[in-house]
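For this depiction, one protein chain was excluded, whereas all remaining protein chains were kept in their positions.
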Amino acid sequence: MRWRIAVWFVLPAFLLYTLFTVYPLLSALANSFWRWQGTARGEFAGADNFTSLFTTFPLNQQLWPALWHTMAFFAGTMLVQNTVGLLIAVLLVELPVARRLLRTVYTVPYLIGGLVVGYLWSLLLSPVFGPVNASLRAVGLDSLARAWLGDPATALPVVILVNAWQYLGFPILLFGAALAGLAPEYTEAAKVDGANARQRFLRVTLPLLLPAIGVVSILTFIGSMNTFELVYSLEGAQGNQPTGPGGATDVLGLIFYRVAFQEGGSNAIGQSSALAVLLFAATFAVAVVANWLIRRREITLT
Amino acid sequence: MRWGRFAGYAMLWAYAAVALAPIVVMLLNSLRPNTEVLSEPLRLPATLDFSSYATAWSEASFSSYVRNSLVVTISAVALDVAVSLPAAYVLGRYRLRAGGMLTAYFLAGLMLPVRLGILPVFYLLGTLNLVDSRLGLVLVYASSGVPFSVFIMAAFFRGLPRELQDAARIDGAGELRIFSRVMVPLVKPAIATVVVFRFVPLWNDFFFPLVLMRTTGRYTLPVGLTQFFGEFQTNWSALFAGLVIAALPLIVLFVVATKQIVEGLTAGMGR
Partner (left out) sequence: MRPHRGFAVLAVAASLAATAACTATGSSGTGDVTLSLWSWRPEDTAAYRQIFAAFEKSHPGIKVDFKAYKSTEYNTVLSTGLTQSGGPDVMQLRAYGGLQPLIEAGELVALDGKVAGLSNFETTSLEGARGKKDSKVYGVPLEMSTFQIYYNKDLFSRYGVQPPVTWEQMLTGARTLLDNNVTPFATAGKDTWLLPLYDDTFAATRYGGPAFEKKVLAGQATFTDPDFVAALDVLNQLKPYFPKDMMGLGETEAQTLFATGKAAMIPEGSFALGPLQAINPELELGVFNAPPAPGAVVTKPLQVGWVDASYGLNAKSGHQKEALELLQWMTTTEFGQLVADTLKQVSLVKGVQPGDPLLGQMVQAYRSNPTPYLMLVNFRYGTPLGSDLQAAGLQKMLLGQQNPTQVAGDIQAGVSQWFKPQ
């Protein structure tokens, strides 16, 4: 293809993407190095906006718990959503009856969207008027009925479970596709060698699935770093306070939202941009390293 | 072995129940009068009462939220596909001098948390006079989808046999013709994948319209929904009805398009 024609093919996508995605993010990067007075740019601030994140009370005390909650959210999601997703995907390959119907059913919660899911579950989990406690009481488990989202011990796990409920269809589909792409010869060969189902899964299927698991893990990580809607709609926004009982479900995405829009500090743009840059750098670094590890592993496998 | 199969099926169906139960409760409670929903959270409706839907649809202008969401989401996905398709074609099928760098440039966007650029986006749209306009939202949405769309479709183009376009070229077809007549029809599954996987998050997005839209008449569903939750906060039956209205279009889309999605995804993963 001639270079000149190629340019016309690529240009619209390039412009659209550059103007509305890349430029704003670069802008945020630039903004983080200036002091702001409302929407007016003040003097050059160097790293002040970054250091102020860690020195302003109470922000400095909210940041670390939020980082911890975000990591716990990621770990919990990996543990619950992705392992159950993998299990179900494997079962779906082995058990063909109503496979398509089941796959559709599992994906329905994903379609509903974070905000609707959050609102729905906040109604379901209401301590007094919610069906969840009502059904626990109906079967005599009164002692289990509790303020699920108002108890620091259960709030974050519940958020993780609701999130898993919503997104489970995603790993099921992805792992399902990866499993379908595996050449059946490998497992057949193992079968011939007399390996049982569990051995076949652990020794043959699982290693072959590693690239897919890697992709799912990276996507889960990026998603965790950006978690916002679900917690926001489950726990409600509380002005400029950590979200959840005693701040138990406060995550980094919410801190960004608060600094940018809720706190009302005059340097909101500078400080929130600095936070955005840090978040982005962390997400990007982890994703790149993880991607590199997966690639390396792939090469040694093949 | 038989026990294993039985346990497997039991597990699959048990989880299907978990996945659906909350949705069923949502549906049932939207069909019961509010006082009953509050006094007995868990019961079958005695009679079907659709008045909550009437409340949500007319009093709370859900009709206009649905229309806005449709216009914005469809336009954004269409624009996204329209610009990404030719770009993916070039990047997927040709070795260009700057091709590697361009591909990397687009793929970086897969990891960019677009949301963190919300303030600059807001001021950018301000200078373009596009705050509180559906067009502004469409542009931001379409742009944010470009990396994913290019990524998926380029992978498809890459997998098509080389001979196809050589044959067409021998027939004397120009580049545009080869692209639109030969290549595009072959990547339909990829287009379907992109459409569905972009449609869902855009339909559900809450953050951008919250900050960018001002006029109730231009609200998309998720923002309209928060408005609704504020206004009807003690009418749980209506709240459930609003949630059903917000969720229904996507469920319909998925049931209709399951085949395309699953196939598209499978093909995308195979490469």
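Order of writing sets the labels: A and B. Residues in every chain begin at 1.
Note that in this section contacts are C-beta pairs under 8 Å (C-beta built on N, C-alpha and C of every residue); 3 or more make two chains touch, one makes a residue touch a chain.
Predicted model only: the values in this text are computed from it and were never measured.
Enquirer: Of B:85, B:168, B:221 or B:250, which sits in contact with the chain we cannot see?
Expert: Of all options in B:85, B:168, B:221 or B:250, contact with the hidden chain holds for B:85.
Enquirer: Taking the full complex into account, what residues of subunit A touch the chain not shown?
Expert: 38-39, 56-59, 125-129, 146-152, 235-242, 245-247, 261-266
Enquirer: For review purposes, identify every residue of subunit B that touches the missing chain, sorted by number.
Expert: So the residues of subunit B touching the missing chain come out as 38-39, 71-72, 74-75, 78-79, 81-83, 85-86, 122-123, 126, 129, 131-135, 138-139, 176-177, 179-181, 184, 210-211, 214-216, 218, 226-227, 229-231, 233-234.
Heads up, the rule we're going with is that only the chains that are shown with their structure count from here on.
Enquirer: Roughly how many whole angstrom separate the Cα centroids of subunit A and subunit B?
Expert: Their C-alpha centroids are separated by 17 Å.
Enquirer: Which positions of subunit B touch subunit A when the two form their complex?
Expert: Contact set of subunit B toward subunit A: 4-5, 8-9, 11-13, 15-16, 18-20, 22-23, 25-26, 29, 37-38, 40-42, 79, 82-84, 86-87, 89-91, 93-94, 96-97, 102, 106, 109, 111-121, 123-124, 139-140, 142-144, 146-147, 150, 175, 179, 200-201, 203-204, 206-207, 211, 222, 225-226, 229, 236, 239-240, 243, 246-247, 250-251, 253-255, 258, 261-262, 265-266, 268-270.
Enquirer: Please give the residue numbers of subunit A that touch subunit B in the complex, ascending.
Expert: 1-3, 5-6, 8-10, 12-14, 16-17, 19-25, 27-28, 31, 39, 84, 87-88, 91-92, 94-95, 97, 100, 102-116, 119-121, 123-124, 126, 129-131, 133-135, 138, 165, 168-169, 173-174, 176-178, 180-181, 197, 212, 222, 225-226, 228-229, 253, 256, 260-261, 269, 272-273, 276, 279-280, 283-284, 287
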